[in-house]
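A single protein chain has been omitted from the complex, and every remaining protein chain is retained in its original position.
Coming up: chain A.
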Amino acid sequence: MTSPVLEIDGPAAPPRDNGELVFAEPWESRAFGLAVTLHDAGSFTWDDFRDHLVARIADWERSHPEGECYSYYRCWLDALESVVAERGLVGADEVADRAGALAQRPAGHDHEHAEGHGHGHGHGH
């Protein structure tokens, strides 16, 4: 590397994520990436997205199935779905229909789609 932005080794290299996975599961990184990319492209302002995120987190904290663990990125995904629906980009029913179709793929599809979908790490957590 000719001009490293970050020192990977050496004394000035504390663990970049301090020993924690940044994303616990591959879908979390995709949901993160979608929001950041859409914002970057001007599809919504960050304040818009944050308002939806704050509302979803408050909803969960007010009421959730007993025993369900808090998932920040689940709230993030809910917020993303609602902000893209509000903006008329993708409707909630469209997401559900497509997800339903994806659910009916035969077992083993993951292997064909493994490349580029962030699979390969995070499984088993």
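One rule holds in what follows: contacts are C-beta pairs under 8 Å (C-beta built on N, C-alpha and C of every residue); 3 or more make two chains touch, one makes a residue touch a chain; residues count from 1.
As a convention for this text, contacts and distances are computed from a predicted model.
One subunit of the complex is not drawn; among "Energy-coupling factor transporter transmembrane protein EcfT", "nitrile hydratase", "histidine kinase" or "Putrescine transport system permease protein", its UniProt record names it "nitrile hydratase". For chain A, the residues in touch with the chain missing from this view are 5-7, 10-18, 20, 22-27, 29-34, 36-41, 43, 46-47, 50, 53-54, 57-58, 61, 70-74, 77, 80-81, 84, 89-90, 93-104, 116-118.
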